[in-house]
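Up next is chain A:
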Amino acid sequence: MLLIDIVKKMVRVSKALMVKSPAQVDVRYEAMHHPARYRGEHTVDYETCIGCDACNKICPVHAITMKHLPLKKQNIVPEVNLSVCIFCGLCEDACPTKPEKSIVLSGGRYDMLSGGWHEEQNDFWVNVDIPQSYIDSRLEAEDAARVKKEMAAKKRAAQAAAKAEAAKRAEAGEEPKKEQKPFDGTPDFSKGVEG
Partner candidate 1 sequence: MTILLLTIVLALAAASLTIKRSVPAMVSFALMMFLLGIFYMTLDAKVLGLFQIFVYTGGIIVLMLFGVTIIGVAFPQAKSRPWSAVAAVLVFVALVALFVRGADKLQLTAGQATEDVHLFAAQFSDFVILFALIGSSLLYGTVKMAGLLKARKKSTAKGERDV
Partner candidate 2 sequence: METFLIYAASVALAVFLLYFLGVALAPYAPDIIKNDHFECGLPASSEVPKKANFGFFVYAIMFIVADMTGLFFTLFVYTDSQQGTLMASLFAFIVAFAIILATKEHRYAENT
Partner candidate 3 sequence: MKKIKAILENFDTEYVEDYKKIWIKAKLQSSDALLAVAKAVQDEGLRSLSTVSPTDFPDRETIELNYFFEDLQTKRNLWLKCDIPRELEKCEIASLTPLFPGAEWHEREAYSMFGVKFLNHPDLRPIIVSEDFIGKTPFRRDFDWEQHEEDVAKNVQAIVDAFKDEQATNEVNLDPESSETVLNWGPTHPASGPIRLRVHCDGEEIISIDPDIGYVWRALESLVTKKDFVGAIVAVERLCFMDNINSMVGYCMAVEEIAGTEITEFAKWMRVILGEVARISSHFMGLGGFFMNLGLHTLFMWNLGTREFFLDFLESYSGARIATASIEPGGVRYGLDMTMFDELQKALDQFDNTVDDIEMIFVNNPTMKVRAKDVGVLSADEVEDYALCGIVARASGVKTDIRIDEPYAAYDQVDMDYVTRSNGAAADRFKVLFGELKQSVDIIKQAKKRIEEGVASGEFNPTKDHMVKVPKKLPAGEALSRVEWARGEVLMHLVTEEKAKSPYRLKLKAPSFNHTMMLNKLLEGQTLSDIPLVFGSLYVCQGDLDR
Partner candidate 4 sequence: MFNIEMFFAFGLFSLGLYGVSSGRDFLRIFFSLEMLLNAVIMMLAITAHHLGMTQNIVLAYLVIVLATLEAAAGLLIFAAANKVSGVIIPDELNGEVEK
């Protein structure tokens, strides 16, 4: 009885011989499944990054260090230590830039390896190579902006003075203008990542 049962089981098991094995692809060169959202190696878009430090703050493993730029406004850019990173994707969620995130890991590579020794592994970074020309142009733009701003500030001061005078004169309080809330780096959780 037991024997017959076992023989039955054997026949059933050998049905598997008919099934084509799913391992048909040489996975050294090709991924079996690589969805659009796959969280792999990061890319940092230094042009859109506003240097808000949100990604650094949220990273649960401190994989991100901010590289300092000789700029005033966007003075930092994230760099990721891939040996440390756990590819949780929180930094991408936290990044506030729109419509494209400045730090993106969706759709990245899976086959990131690095060398053996601890020092070699330490050199395993996503570096942002910023061409000097870009920095120069940004510096120029910043200069221009600063000049513009100064001008604007002067103008505003003048206007404000004028307004104050006008207000005094009018003796009736106009409602003060709503101040723009400065960005405090809070990630916006209500936004999903479009897949």
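The rule is short, and it goes like this: contacts are C-beta pairs under 8 Å (C-beta built on N, C-alpha and C of every residue); 3 or more make two chains touch, one makes a residue touch a chain; residues count from 1.
Candidate selection criterion: all candidates are chains of the complex that A comes from, given by their letters.
Please read all numbers here as calculations on a predicted model, not as lab measurements.
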Selected neighbour of chain A [touch, this complex] from 1, 2, 3 or 4: 3
In the complex with candidate 3, residue positions of chain A that touch it: 2, 5-6, 9, 12-13, 15-16, 22, 33, 35-39, 58-61, 86-90, 93, 105-106, 186-187, 189-190, 192-195
